[in-house]
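Please see the structure below; I have some questions.
Excluded from the complex is one protein chain; the other protein chains are retained at their positions.
This part shows subunit A:
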Amino acid sequence: MPKDGGIGASTKRREDVRFLTGNGNYTDDINLHGQAYVHFLRSDVAHGLINKVDTEAASAMPGVLRIFTGADFEGVGGIPCGWQVTDRFGEVMQEPAHPVLAQGKVRHVGDPIAAIVAETYAQARDAAEAIEYDIDELPAVVNMKDALKEGAPKVHDDLKSNLCYDWGFVEENKGAVNEAFEKAAHVTTLELVNNRLIANPMEPRVAVGDFNRSTGDHTLYTTSQNPHVIRLLMGAFVLGIPEHKLRVVSPDVGGGFGTKIFHYAEEAFCTFAAKALNRPVKWTSTRSEAFMSDAHGRDHVTKIELALDKDNNFTALRTDTHANMGAYLSTFAPSVPTWLHGTLMAGNYKTPLIYVNVKAVFTNTVPVDAYRGAGRPEATFQLERVIDKAARELGVDPIALRRQNFITEFPYATPVAVEYDTGDYHATMDKLQEIGDLSGFEARRKASEAKGKLRGLGINCYIEACGIAPSNLVGQLGARAGLYESATVRVNATGGLVVMTGSHSHGQGHETAFPQVIAEMIGIDASMVEIIHGDTNNGPMGMGTYGSRSLAVGGSAMVRATEKIINKAKKIAAHLMEASEADIELKDGAFSVAGTDKSVAWGDVTLAAYVPHNYPLEDIEPGLEETAFYDPSNFTYPSGAYACEVEVDPETGRVTIERFSAADDFGNIVNPMIVSGQVHGGIGQGIGQALLEACAYDENGQLQTGSYMDYAMPRADDVPFYTVDHSCQTPCTHNPLGVKGCGEAGAIGSPPAVVNAVIDALQSGGKNVTHIDMPLSPSRVWAAMQG
């Protein structure tokens, strides 16, 4: 196999050429003949009764085609939720309606009241100014604990309260966990906030709806991580369009990070309006709109307690979390604080007893859903922070305390329902100590002190569950979807291949990495393989890209389909060489008969498949095209150890990241260059969460961080070069490539490392600071230092 293009090669990305030359094809670059433009009039109050929306004057404005309000969507389905959580009393969660345009009430700043369709964007925006609307502002609930108080204003009047669910996991363990705490030699308690974030892919969301009057077919172009899922949700639950009459296309997508998984009202609107007006209808979100309409992430408030015995072994863990759902349930929102969070609370440690309680709460804020890591960063942050606090309370080395409690034997069944197949947590910690030069830290600390700075070292370990997910398992847990992935491999007569994958690439490099796998399997050049994704008319039903699943699940489907191709090709080759199929070997793109010099090239076989003159037609069909659906038997469990070194300016509280090292175990790796890039990006976002980013609301539910002027995105001068390593590899045992997934690790592993480092720095300077909530802005750090 030519190693420059197969598994393990840092092949340069082929997609880069079009992006570097301005030839990408993003959704906003799509313009259809005769298209009209929609602008959404959005609520500027967090909670209110809609008394009147008078569109008469606005409808007469130049260029206006039609103005839609909530009344136009009566009888149309609402935006559905894809996951139903059952609470600890056996009751299903409270699930409110979510209309496409607000009906009766607005429930968060940004809730759409009316949609103005006009000949140009400018005309639509102008007309929005002329809509006369009257909203009686109601008291808003913003703080989760206030929202649960007796008599609190209700976000949804038809629900019993603002409590979506009260989830206990594992409920049967609760008594034993409490008992273990009573017997503990030491208990460490920490209350913390996992700050609300906005995913902020650089490409804002866009939707273009189109309707073909002659065929009755609908097409939606949208910035989605999973166009097939959008087709199913929007077609079946919102607009009542059968899937065979609905095509969803997601071309080049400029980043997702979770927030482009979900089905949004604007997609349904553009599809609906295109038919109503018999014209294509386009919406391009402004960044300001994105801040108040893209699903947000995180926003957990947690109390965590860790029990240890007299030898510092972890004996039990107990957590109490409030998780913000926002005003409506976004597509996968209920799953994030439960099955993507509670199941990870064992972390890398053999804590025998764990109980997790999560209260999910409705508030008058933008819906909250998965953001890079989705539940796993929240689990890791609280666990790794409480371990660090315990080490300080006990006066033991935080690395030694972690190592003492590491899981070392696999497979390992945790007390929170998952079974880790492989891992080697000592190996990644060893590697971290090496690449981070941790033994040199004290010398670096002295050098910082000589400059008048406080230096700190923060360590963090993480485990995550990726490769989402076994369908039968998630079905039991409340998923209203299967989580397999699909691939169709089409071999052309002249030997080139096209792979239609249900995965979607929005920066991950599938167009480069996926062909490397096929090149390795067949022994041909990767340039003979083309990847097609993002079009529901061009490939089998797929579930899309999120949860670090593309290679582990989508790649596995591709491997299975390619295996079918190879098996059939061997039958053809055996016929051509008049040999037994069992004797056929495939190597370097040629089929040979074992023990002979007989050989036929890959291209000879593919040509025979399509020109079957000399062909076993009685045994096999012509053609060479196969489809596979791959449903994983378990999650994958990437893990790693991270180290952050910070300097804190004691005069100002400003934190700078001086060194950042990451040792990850992703199992086998197809393209190391791409994997490193994924880790870099995750670390950048994690540093953003730890030091800079916060989505803030005031007590009335006004969004205070509504643009990049207020929401602090990490910039190039906020971060250092990172040292990343993924040479520790314990291959996944249950997928054909042995891969685990690398997309979210950086964002999961880095925030606790940063915070642990700052606490270490402050304590080294004699400050009695045990915790600061993220983001660790200069003002927060300075205030903490003042005691």
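Just so it is clear, a contact is a pair of C-beta atoms (placed from the backbone, for glycine too) under 8 Å apart; a residue touches a chain by one contact, two chains touch by 3 or more; residues count from 1.
The working rule: contacts and distances are computed from a predicted model.
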| item | value |
| --- | --- |
| Omitted chain, identified by the protein name its UniProt record gives, among "Cysteine desulfurase IscS", "Allophanate hydrolase subunit 1", "Carbon-monoxide dehydrogenase small subunit" or "Copper resistance protein B" | "Carbon-monoxide dehydrogenase small subunit" |
| Listed residues A:G254, A:P367, A:G423 or A:P751, member touching the removed chain | A:G254 |
| Options A:P112, A:P204, A:P280 or A:P515, residue touching the unrepresented chain | A:P204 |
| Among A:P672, A:G765 or A:P778, the residue in touch with the chain that has been omitted | A:P672 |
| Contact residue for the chain not shown (choose from A:R287, A:R392 or A:K571) | A:R287 |
| Hidden-chain contact residue, picked from the options A:P99, A:G209 or A:G509 | A:G509 |
| Positions on subunit A contacted by the hidden chain, ascending | 10, 12-13, 15-24, 26, 28-29, 122, 200-204, 252-255, 257, 284, 286-288, 506-509, 672-677, 680-685, 687, 707-709, 713-717, 719, 721-724, 746 |
